[in-house]
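All protein chains but one are shown at their positions in the complex.
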Amino acid sequence: MDLQYTAEEHAFREEVQQFFAEQWDDEMKSMLENRRGTDGMKPGMIEWQKRLYNKGWMAPGWPVEHGGVDWSPTQHHIFNSERARVGAPERIPFGVTMVAPVIYSYGTEEQKSKFLPRILASEDWWCQGYSEPGSGSDLASLQCKAELDGEDYVINGSKIWTTYAQYADWIFCLVRTDNSGRKQEGITFMLIDMNSPGVTVRPIATIDGFHHLNEVFFEDVRVPVANRIGEEGKGWTYAKSLLVHERLSIAEVADSQGMLAKIRDLARREINGGKPLLEDARFAQRLSDVEIELMALEFTELRVLADAAKGVQPGPESSLLKLQGTEIQQTLQELLMDVSGYYSQTLQGDLSDEEFGNDYADLARKLYFRGRASTIYGGSNEVQKNITAKYVLGLAS
Amino acid sequence: MDLQYTAEEHAFREEVQQFFAEQWDDEMKSMLENRRGTDGMKPGMIEWQKRLYNKGWMAPGWPVEHGGVDWSPTQHHIFNSERARVGAPERIPFGVTMVAPVIYSYGTEEQKSKFLPRILASEDWWCQGYSEPGSGSDLASLQCKAELDGEDYVINGSKIWTTYAQYADWIFCLVRTDNSGRKQEGITFMLIDMNSPGVTVRPIATIDGFHHLNEVFFEDVRVPVANRIGEEGKGWTYAKSLLVHERLSIAEVADSQGMLAKIRDLARREINGGKPLLEDARFAQRLSDVEIELMALEFTELRVLADAAKGVQPGPESSLLKLQGTEIQQTLQELLMDVSGYYSQTLQGDLSDEEFGNDYADLARKLYFRGRASTIYGGSNEVQKNITAKYVLGLAS
Amino acid sequence: MNFDLTEEQTMIQDSLERFVNEHYTLDQRNAVISLRDGFSPAHWQRFAELGWLSIPFAEDNGGFGGGPVDNMVIMREIGKGLVAEPFLPTVLLFGGLLEAGGRQELQQTYLPQIIAGELQGAFAYLEKQSRYEMTDVVTQARQDGDNWVIDGEKIVVLNGGAAQKLVVLARTSGDQSDEKGLTLFLVDADASGVQRKAYRMTDGRDVANITFSNVVAEAVVGEVDQGAEVMNPVVDSARLAVCAEALGAMESLNAQTLEYLKTRKQFDVTIGSFQALQHRAVDMFSATENVRSLLYRAVCTAAAGHEDATRSLLALKVMVGRAGRLVGGESIQMHGGMGMTDELSVGFYVKRLMIINLLFGDADYHQQQFIEVANAEQSELTLADTEAA
Partner (left out) sequence: MNFDLTEEQTMIQDSLERFVNEHYTLDQRNAVISLRDGFSPAHWQRFAELGWLSIPFAEDNGGFGGGPVDNMVIMREIGKGLVAEPFLPTVLLFGGLLEAGGRQELQQTYLPQIIAGELQGAFAYLEKQSRYEMTDVVTQARQDGDNWVIDGEKIVVLNGGAAQKLVVLARTSGDQSDEKGLTLFLVDADASGVQRKAYRMTDGRDVANITFSNVVAEAVVGEVDQGAEVMNPVVDSARLAVCAEALGAMESLNAQTLEYLKTRKQFDVTIGSFQALQHRAVDMFSATENVRSLLYRAVCTAAAGHEDATRSLLALKVMVGRAGRLVGGESIQMHGGMGMTDELSVGFYVKRLMIINLLFGDADYHQQQFIEVANAEQSELTLADTEAA
């Protein structure tokens, strides 16, 4: 048992640190540290991703022939830790992490050459069309319909919870091409141009006040057969195989560590009854409770990473990363709200920080409310527990 | 809304207080405050119950014609609060609270005149034979068999978790007389003399170190038909109706209040690092967490009581009494263990308190371990939650 | 001992419930919230006509002579319906302070206006540095001839935008956090030197940050340097009131969530048939009943002037914060994606519960006070008492 990095890993870390020191500069920060919402975020994210692209690090997980870098799991970890440490954002995942692996694994040569370079260079913004109003955690019950009509499919239906659809050039969708068999069958994977006639986007107002979610409607939208991935009816298989490509850092340990450090700093600054909040016994207890859990999670992640680096299947503990990671995030968001006190429930609106009386609560509140979704989306924590009970603990369903 | 007692209730409370002041005397205390186990407990309990009997208060909940007192729910509450306040024990329930209502509701005149006076005067000690090794929370799956043979039933099988069977003169049992229909049918309610040939008692060693649980075996035990309650095959109905007679004070609020006060006193006395444990921030938080919950539960109990006093059905909150009551008890037991520190995990054995270094930990440990059972027996808390979800919240099973 | 409402209280409850049913669908509420001050003047007028604004005031002051139980009845329905009108800031706080201050001329001038629905008021007590210590006050008032002149800044003043008159908590002597040396002043909200920046809370209600520069106060409320003595019981009564409001909100969340569990289907069955969700629904129910029980406890002990009233109120406020967070969090979680949207009212109730947790100090703050009160008591039992047979 040994925690040391190899010399190569040390060197890599230095290279990563240097990259962030140079590229995560004031210009980037001012573009992305917009505290009042996500509206100005698109240009900043594209600029940031182009910088990664210029370094060759936009898609390290891709096969080298398509522009990947063949990093080891440890290198991925190092990159992500350093990213979180300086506070740079993660890449927007829908193109580079979610649809691209499906395209390079199951797409035609035409699809690969058409889409992958534009994803790599952040020239297309993608969104994901899986969930539907009626489907919830039971994804395979989806109903959005595609009917073949000559060279096109005609799509009718809607997708919901579509993050950043308002920015998107393309959407990848699971659509139903057949209703006769098991619900997992008859699902087809489709790439749809958001500019197609008949596509409309309705923003969904959410409790966090950010505009990130949408409902996307398809009304007789014609999609060339050439935009279908693989075979008709196999979409569920492709989508499931995509889960394997999920990033190792699903627990977001490094980001939570940054959040925790910030909470501690702020709690040192906040005074109640003449005493810093950090010295309040209950607050200190709650903070340390989650800190200890996060320290454990960090090593659970390293254990999974160590297995991945050896090329062996991760152990059963990997099933806990999302469960624990999201719970820790929510606890931290809650603590940050509590540090904010009254300010956590007031809308700063047009007031300056000075007039308002606080310089972090507005964001704290948004993070908190947005964070509620982390235990719902991508398989609710209830579903995660069912899965863990069944597949890891072997309990009958 | 009003918390006041009526003048009659005030007078009653004074009478109760006077009774305890006179009867819960040093002799009683020395008989029942045996901290090393339950072995010496039987004579003390019988003496104490005889004192209640002499006052006419042994069975206040019974119909007056059999020796009951016709107390209002508030009077029951007052009696119980005062009992807990001085630390006197509850009556052993198996005879007076559990089997007697079945006897006076469904028994023959002969059964009533044979058994009820002896229960009232604590001349017979009863135990309960419901659970079986295979039945658990699924009580109706019981298999202990009774076959009619002339004037007798012949009983074969066993009962488990039988509290104080080692003291008992009689056991009331659910036995199976028919296997053909639904499992709830074919169950018969039987009164069995523990001195019958073929009855054996095996003590079950438990984690608390008290001897209270037993397994009772029946091998060709002959029980006169005259000892059957009501009709053959109706035992399940009788047993269920008995649940209605359960005491109002199921949450044991008054006892928990006494426990909490004691914990606070002890935590004031225990010093760690020069400071009383009561001033330790985390300990104080944990104690106050449970104190607040107990304050809530006290009023939940009063709400149920107020409904009962009006003669109306208790509201849905009554379903929470056992759930919350047992959880609070376990939390208090845990805190008392924590106050005891190292002593909580050492067996005092023959050491005097002085040699051992502590005068309460031995009991604390026993209470703690015995308390684990409170969320298991009498319908586990999981089953309670299922029932509440179904019957109170109306959620489909 | 009983927990029944009187016939009059039941009538008040019914009339509020009817009002909510008629005027407080989510769409109607959104319309109300979008009005200038975050509430409807027409509704307020209706409140006056129905007599609700008179309930807490003494009969001598033209009121109904209500007590803690009456306030509970009103605030619980307000909580159930997520009613936005400023009953708390204008009636309970502003009106309550004027009444508690005991100055007849102020009572006779203003209480009838409040009761008639003609006067909006606010209580300006929080400051940027004060967090939950209400006595941490640096806003100064100094005597200048017959006048008191106020300088300082107050934040998160509930109903601060609409208020025509303010009661302002200022320091007239003592150190920054002393309880003694505080004085309450009546100030015209449009007086020279008063500047207001209005904004909204997350549930849509109106608040303001208010600066005072050489502002001449209209009157002292109560006695100079004795402001805390007037303020404390009024704030305690407001604590009780918002806890009742929280109960109403939690009841509504329970009802909405149960309804969703019973109708929403996944994997071809209603999600309410999943045992794990059932048990959590029981936990929500249990948390709500705990709040109800502690509310009854605090209301009854307050009404009776019982020695346990303070401890009960502190326990209640702690439980409201904790249970409110649990019920709110579970409501969102069990509503899934829909719980995240503004298309259901779930999120607004959750936010209101979070605000209530903060008002007059959050759960942690109140628990610290609870610990001090509870551990100061000596108990009388011995451990042998805990030994059951």
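Which chain is which? They are A, B and C, in the order written, and residues in each are numbered from 1.
As a convention for this text, contacts are C-beta pairs under 8 Å (C-beta built on N, C-alpha and C of every residue); 3 or more make two chains touch, one makes a residue touch a chain.
Here the structure is a predicted model, which means the values were calculated and not measured.
Touching the chain that is not shown, out of B:Glu27, B:Asp70 or B:Asp138: B:Asp138 (per the contact rule at the top). Interface note for the absent chain: among A:Asn272, A:Gln324, A:Ser344 or A:Ser380, the touching residue is A:Gln324.
Considering B:Glu252, B:Glu270 or B:Glu291, the position touching the chain not shown turns out to be B:Glu270 (whole complex). Of the candidate positions A:Lys240, A:Lys275 or A:Lys385, contact with the unshown chain belongs to A:Lys385.
Annotation for chain B: contacts to the undisplayed chain at residues 131, 136-138, 141, 160-161, 204-208, 213, 270-274, 277, 280-283, 334, 337-338, 341-349, 351, 355-357, 365, 369, 372-373, 375-377, 380, 382, 385.
For chain A, the residues touching the absent chain in the complete assembly are 1-5, 29, 32-33, 35, 38, 41, 44-45, 74, 84-87, 89-90, 92, 255, 258-259, 261-262, 264-266, 278, 284-285, 287-289, 291-293, 295-300, 302-303, 305-306, 309-310, 316-317, 320, 323-324, 360, 363-364, 367, 382, 385-386, 388-390, 392-397. Listed by residue number, the positions of chain C touching the unshown chain are 274-276, 278-279.
We take it that only the chains that are shown with their structure count from here on.
Closest chain to the protein centre (all Cα atoms averaged), using per-chain Cα means: C. Greatest centre-to-centre distance from chain B is found for A, with centres as Cα means.
For this pair, chain A with chain B, the centres built from the Cα atoms lie 54 Å apart. The centroid of the Cα atoms in chain B and the matching centroid in chain C are 43 Å apart. Our note on geometry: chain A versus chain C, Cα centroid distance of 39 Å, whole angstroms.
Multi-chain contact residues of chain B (touching two or more other chains) are listed as 284-285. Taken residue by residue, chain C touches two or more other chains at 367, whereas all remaining positions touch fewer.
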